[in-house]
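Only one protein chain is missing from this complex, and each of the others stays in its spot.
Labels for the chains are A, B, C, D, E, F and G, by order of writing; each one numbers its residues from 1.
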Amino acid sequence: MSEQARLDLQRRQRLGMAEAIWGEHKSAEQIAAILVRQQRSGELALATRVDTAKAQAVAALLANDPQLQFHTDARCLSLGSAAAARPALGDVVVLSGGTSDLPVAAEAQLALQWHGIACELVLDVGVAGLHRLLDQLDRLRQARVLIACAGMEGALPTVLAGLLPQPVIGVPVSVGYGVSAGGQAALHGMLASCAPGLSVVNIDNGYGAAMAALRILLSSGAAAEQ
Amino acid sequence: MSEQARLDLQRRQRLGMAEAIWGEHKSAEQIAAILVRQQRSGELALATRVDTAKAQAVAALLANDPQLQFHTDARCLSLGSAAAARPALGDVVVLSGGTSDLPVAAEAQLALQWHGIACELVLDVGVAGLHRLLDQLDRLRQARVLIACAGMEGALPTVLAGLLPQPVIGVPVSVGYGVSAGGQAALHGMLASCAPGLSVVNIDNGYGAAMAALRILLSSGAAAEQ
Amino acid sequence: MSEQARLDLQRRQRLGMAEAIWGEHKSAEQIAAILVRQQRSGELALATRVDTAKAQAVAALLANDPQLQFHTDARCLSLGSAAAARPALGDVVVLSGGTSDLPVAAEAQLALQWHGIACELVLDVGVAGLHRLLDQLDRLRQARVLIACAGMEGALPTVLAGLLPQPVIGVPVSVGYGVSAGGQAALHGMLASCAPGLSVVNIDNGYGAAMAALRILLSSGAAAEQ
Amino acid sequence: MSEQARLDLQRRQRLGMAEAIWGEHKSAEQIAAILVRQQRSGELALATRVDTAKAQAVAALLANDPQLQFHTDARCLSLGSAAAARPALGDVVVLSGGTSDLPVAAEAQLALQWHGIACELVLDVGVAGLHRLLDQLDRLRQARVLIACAGMEGALPTVLAGLLPQPVIGVPVSVGYGVSAGGQAALHGMLASCAPGLSVVNIDNGYGAAMAALRILLSSGAAAEQ
Amino acid sequence: MSEQARLDLQRRQRLGMAEAIWGEHKSAEQIAAILVRQQRSGELALATRVDTAKAQAVAALLANDPQLQFHTDARCLSLGSAAAARPALGDVVVLSGGTSDLPVAAEAQLALQWHGIACELVLDVGVAGLHRLLDQLDRLRQARVLIACAGMEGALPTVLAGLLPQPVIGVPVSVGYGVSAGGQAALHGMLASCAPGLSVVNIDNGYGAAMAALRILLSSGAAAEQ
Amino acid sequence: MSEQARLDLQRRQRLGMAEAIWGEHKSAEQIAAILVRQQRSGELALATRVDTAKAQAVAALLANDPQLQFHTDARCLSLGSAAAARPALGDVVVLSGGTSDLPVAAEAQLALQWHGIACELVLDVGVAGLHRLLDQLDRLRQARVLIACAGMEGALPTVLAGLLPQPVIGVPVSVGYGVSAGGQAALHGMLASCAPGLSVVNIDNGYGAAMAALRILLSSGAAAEQ
Amino acid sequence: MSEQARLDLQRRQRLGMAEAIWGEHKSAEQIAAILVRQQRSGELALATRVDTAKAQAVAALLANDPQLQFHTDARCLSLGSAAAARPALGDVVVLSGGTSDLPVAAEAQLALQWHGIACELVLDVGVAGLHRLLDQLDRLRQARVLIACAGMEGALPTVLAGLLPQPVIGVPVSVGYGVSAGGQAALHGMLASCAPGLSVVNIDNGYGAAMAALRILLSSGAAAEQ
Partner (left out) sequence: MSEQARLDLQRRQRLGMAEAIWGEHKSAEQIAAILVRQQRSGELALATRVDTAKAQAVAALLANDPQLQFHTDARCLSLGSAAAARPALGDVVVLSGGTSDLPVAAEAQLALQWHGIACELVLDVGVAGLHRLLDQLDRLRQARVLIACAGMEGALPTVLAGLLPQPVIGVPVSVGYGVSAGGQAALHGMLASCAPGLSVVNIDNGYGAAMAALRILLSSGAAAEQ
């Protein structure tokens, strides 16, 4: 790449959130270069969808910079520090239907923590064993925003949004086979939900769900932080 | 139609279930003629997917034969009597997620009653208000087979099959809009279900679900009826 | 319908929002009966997706009850009063790309007003004439939540979410032809958006977007209202 | 995975069937851990969709525990013993259209045997050589439930359900190319079947078909076993 | 239409088959004008997919020309005479799975007869009652070409092509609902067929199947007719 | 595979064509075993869709039997001899739009030659350089049947069927990218063709097109061979 | 509609082309109001996709203003005059495959004429009768830009772009049935074209193709007009 990427370095100032590097279609060289530029300009530097091999290649390119960190569950690379904690904004809980949804749920959690937001994971509460979800209701009632990740038929956010009044953001996960391969069945199930006020992001888009939650926290939090 | 339809009049003897007339793409003349032939040959005579106008046209063609009956909720026409009751085979409960699923649920109920099977409807137990379903669990536990009709995201049979051990047959309903228009989201949600052992029929196929339930009852019932 | 609908009358208490009657697949008789039951139980009584003919039939069934009101732009019927205004919760702006998106935008506006939330429409700010949107930025910066309705390619919420930090809820609209017929292109464009933190509801689901906005306002508003 | 999976260990007690581990999107570490926990809690421990390499990795992690068994045809791993035989519940026959359907058919057979149900395979009875199926009718007539696996156009369960009165569960198989790649043509063919009472599970879902058959056997078998 | 249509009047000389007028998207005026021009140039004049109302409008425009004939079952209009019979070319049998496939089957039959080819219909031989088809095998064995029309899952041509050695042309029919609505399931089922040498035309394309059969008859018939 | 495949060894006697082994989803062991059984029973033994590595594995299993032959272009394995030549049945020409269609075209050619039919390839006559096709018309006019393979937009068979009167069988090829990836655009283009009497087989189904051509040759050839 | 539409009245100054009113989803009242506003502001006033009944309703609302003109073939309404002729910019030819494509072709022609561009129609040159197109090559060679409208398989622009060097804009037309219903097969065929440099607009988008041609003429025409 002879020409430098035209980064949107004002994004955090304009929108309150950093531009993450979507690592899947980028080379290790591209990722390393952008991470360094983001860090130098004082931005949060985070790359998503980075597999282990690519992470190691980036580490080699950056001479194993101790500031570089690979978040295995979330498949993310970060360079430098996270933002300072902002407890006044409230917290988020990320739920998942099954163990296989972990990478997407962990990406959402990390993205929020990286912006200073407290975020807890509640895994394996799929609706085929409903008691597992009902057991968590008290805990869930205390969060400001809920993010629900699910593959297969994707019914978790529907059941959740029928039980609790908070904002619920559904994240379809590309886990499944046959009609649910690629996450389309989960996506359509969430969009078609009979529960009111459930909103949805793209399949596997943990980062996007985190940013949607962050927008919610920010929109009421200006006063709270003062 | 210059040539007579080649009816499968041995079907009930061979399979234990009658060949219903699928009324949607047939004219009133065709439906009337087939009903009469079925009745004369001693078969159960039932036509599905008949709207009010077509039902009236058939009635006129049959000189308002008092044996002809229009089942409004189920959108079906019958000529002659139902089969004798077979209480030893056990009963079926048909559930629906919302009021709009009624025609499909009623078609399933009628088809079973027409073959002599006791069948009750439990309406409006969609998962966005979960308590409505949980309130019915004791009643549902006593049925031999459960048929669950749902449009939109179609999560009802998934939740049901996670709670109860009976055979659960999911019927996606073509109620919805956007991604759920035509029932595809419900169909895919049921097929992709994380609940074990849920089986599914075509969208709006209340008759088919009834026949699948009948096969189940018949397969264990031979002994019971003796 | 021999059996009464099993309404979710506790929904407003549980979730802070009423169960709207989805009018499209229901008869005038069904809508009239549910509206009356909702009103009697003290619930907000609102039916969406009701065309003029069906609205007149409901009015006739309810003997032209003066409490019944047809909202033409929004294609909704209401019976009784809206909730009291809740100014402390903040307000919402609903944007639309073109004139043809009006019914969906108006449904979102009405649903919010019906729950006591102030809501303004900003129409015809499609991105093919970008200055129309840029002219509104100062106004938009003051809203708590933005709902952006768009058909065709559905780029409006993407551009909006790149410019402003608030929660943005995209509503794809089934306006278009060829590849955009039915709203699929707009839906996919919003889900695939390169702007961070945009969340989406089903095609034409103005009511759902309103309820997602209401959840956001409620989640931070408890304190504000005291 | 820092947090332990929240297993649904009461499932067998509640539904009469164990929760299988869907191995495709899980690591060898995750599979090994769950198998051990299932075994320790007295559950049937079975993982589906495990390829040879992953099976060997699990074996290494479990120190080649002699209780661990890899079922090559069915691509399943089990740990510990199967349930005791339950001959009073009746038996199941699993049919397949072609040799390539074997993995799915074998998964269904194993899942039933693992729950104590007798189950026989009848392979290569595709409808392009109809005599192969007709030759088996006498044998098939004696089974309680039939499971029919087919890829390509998926016509086998349709022909079968037109010939025999038992419950028939169709399993589309992702074998084919062009329009049948991924199993969609077979799935749609089975759902659209003109044969009455055929029900269907997701593509390649041999385990699900087995559990649907088990529900049928259980629903009439309580009495039989006493 | 100010400009005259540019008809392909040499088609019959070049290809041995006439250009039929596809009536569905044309006005009565357009159809009438083209029929007259075809007749005047000595061509076979045939319009397909004409409903009763449009046929009457064409008749009025042509002053009820006695040469104009409406073929009700086939939904076709002809003007003038059919081609002379060509018995040496051999005959075709058109089969259909159900009564609802009649319009497509009749269109194929008429198109062949109009070109001088003997053609018989065999209706209602769907595979859910297999004996109805097996009863016809002797008759079918004597035809030069078989055209098999089927909606729903479309399995008829597959079973047929597995039993008989002649050319079999499958015609999917847009009869069905849910996944088979519009004929896609039947189309895919025929293309994915496990029977060797089945070829397929577009959904509802009875005329096209007839022309494919005519090409076959012509390719070997030159000698036979001398 | 503990149970032997149930081969359709009577197929050639019944239909005049052998059952090819579809090699893609079968192991080298399965292919080797079936080839040997077919050869021993006197059948033509041919396996399609075999890549080089699998072909070598089969060769090793059969101890490099000199009767085993790998047809590189066609990706097929044969064991034993082809059928005797049947010149009286006439010949077939297989055309292709581009170089990338070669494997499918060669599979069709080999399948015909294997059944004793003369068959020539005419490559690279795509319609973007129309003169290349027009130059071949005299040659093509002498063939009994034409098979036209094309990927991308798949227009070749349409143009061909508008120019020549013989049977034309279109074979969509899974060559392309974007909307033509997988061959769907070519398939739909051929089915939707405005040229009369074009029939189509599944994507990449060279063998199927050959068998459709063979059915045509056989249907008129019985007399010719005597 | 209580709020006035926010028209993009500077579009012609900015882009050299007027904003047409897309009439399909607008009421007669909306269309009449926008036409009047456009005319008053000195803009070209043109509404597309207006059927005869809606056109008459608009005429009634505008008191049969003699400046209002309904273009029947193109299904467009105009108010006031077209732009002055701009012969120095060069001309466009619009081709169509069949008579049924006329409305789309005529919309493209009118849109160009309305902007002062000379434009001729060449109808019925579909590729199934190739000589009809080849006969027009000399005429076509003289146009600056070619717009090719086609439904069914949509092969016309591909063949055209292989023969001539000018810009070719393909317009898929929603004429067809089965796989070509709605114009998807034609759209995909044009996008997948093996001919180099063919560009495409949305299905039925005659106006869009005209504006794409206008952009081409404008980009080189500034000098020419001086």
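Here, contacts are C-beta pairs under 8 Å (C-beta built on N, C-alpha and C of every residue); 3 or more make two chains touch, one makes a residue touch a chain.
Bear in mind that the values here come from a model prediction, so they are computed numbers and not experimental data.
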item: Among C:S78, C:S193 or C:S220, the residue in touch with the chain that has been omitted; value: C:S193
item: Contact partner of the left-out chain, one of C:V179, C:V201 or C:L214; value: C:V179
item: Sites on chain G contacted by the missing partner chain, in the whole complex; value: 11, 14-17, 19-20, 90, 144-145, 162-169, 187, 191-193, 196-203, 207-216, 218-221
item: Contact footprint on chain C, counting only the chain that is left out; value: 97-98, 126-130, 152-155, 158-159, 161-163, 176, 178-180, 184-196
item: Contacts of chain F with the absent chain, listed as residue ranges; value: 73, 99-100, 102, 121, 123-125, 128-129, 131-132, 175, 177-181
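As a working rule, only the chains that are shown with their structure count from here on.
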item: Chain B and chain F, separation of their C-alpha mean positions in angstrom; value: 45
item: Length of the line joining the C-alpha centres of chain D and chain G, rounded to whole Å; value: 57
item: For chain A, residues contacting two or more additional chains; value: 128-129, 161-163, 178-180, 187, 191-193, 196
